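Encoded as structure tokens, the structure appears first; notes follow it.
Entry: chain A
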Amino acid sequence: MIPIFDIILLVFLVVTALIALRVRDLLAASMVFGIYSFLICLLWAQMTAVDVAFTEAAVGAGVSTVIMVATVYQTARRSKD
Partner candidate 1 sequence: MGEQAPIAIVLAPLFGALLIAFVGIRFKALCLPVTLGALTVSLAATIETFRTVLSEGEFIYLISGWERLGEGKGISIGIEYRVDAISALVLLVIAAVSLLVAVYSRTRVVAETPDRIPYYYMLYLLLVAGLAGMTITNDAFNLFVLLEISSLTSYALIAVGSRRAVLSAFNYVIMGTIGASFYLLGVGYLYIKTGVLNMEDIHAVIVANDLAESPSIQVAFVLILMAVWIKMAFFPLHAWLPNAYSYSPTTTGALMAPLVTKVMIYIMIRMMVTVFGLDYAFRATLGMPFNWSNLVVSLSSIAIVAGSVMALSRRDLKKMLSYIIIAEVGYMVGGAWLANERGMTGAVYHIVNDAFMTLCLFLAVGVFIARTGDPRIAGMNGLFKKMPITMAAFTIGALSMIGLPPTCGFFSKWYLVGGGIEAGQWHFVGALLFSSLVNAVIFFRIFEIAYFPKELSDPAPECTDPDAAPVATLQRTPLSMSLPLWISAIALIGLGIFNHTITQWIGSALGSLKFFPPAG
Partner candidate 2 sequence: MEFVEQFIVPKFNYWIYVVLMMIGMHAMIAKNNFFKKLIGMAIFQTAIILFYVSIGVKEGANIPILDHHMMPGEVHANDPVIAAKFTNPLPHVLMLTAIVVSVATLGLALAISQKIYREYGTLEEDDILSQIKLEPND
């Protein structure tokens, strides 16, 4: 049986993924993607995958988001879709 905490996290994951792809402001999309990464990192800590969670926190939520924001700053912020 999957703990209820997991289920809540998984639902939130889908919601943040959809938001990251829906918003037209790419800076906001990058930030929502950062939230997505932190949620998934939490989920992995909950699934006892501590090393993966640590790496995801450092790489996915940290560096990935930063380089995404850097790219938004060097390109256009608005998106058509």
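FYI, a contact is a pair of C-beta atoms (placed from the backbone, for glycine too) under 8 Å apart; a residue touches a chain by one contact, two chains touch by 3 or more; residues count from 1.
How were these candidates chosen? In short, all candidates are chains of the complex that A comes from, given by their letters.
This one's a predicted model, so the numbers in the text were calculated from it and none came from an experiment.
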Only one of 1 or 2 touches chain A in this complex; which?
2
For chain A, which residues count as touching candidate 2 in their complex?
1-2, 6-7, 10-11, 13-14, 17-18, 20-21, 26, 29-30, 33, 36-37, 40, 43-44, 47-52, 55-56, 59-60, 63-64, 67-68, 70-72, 74-76, 79-81
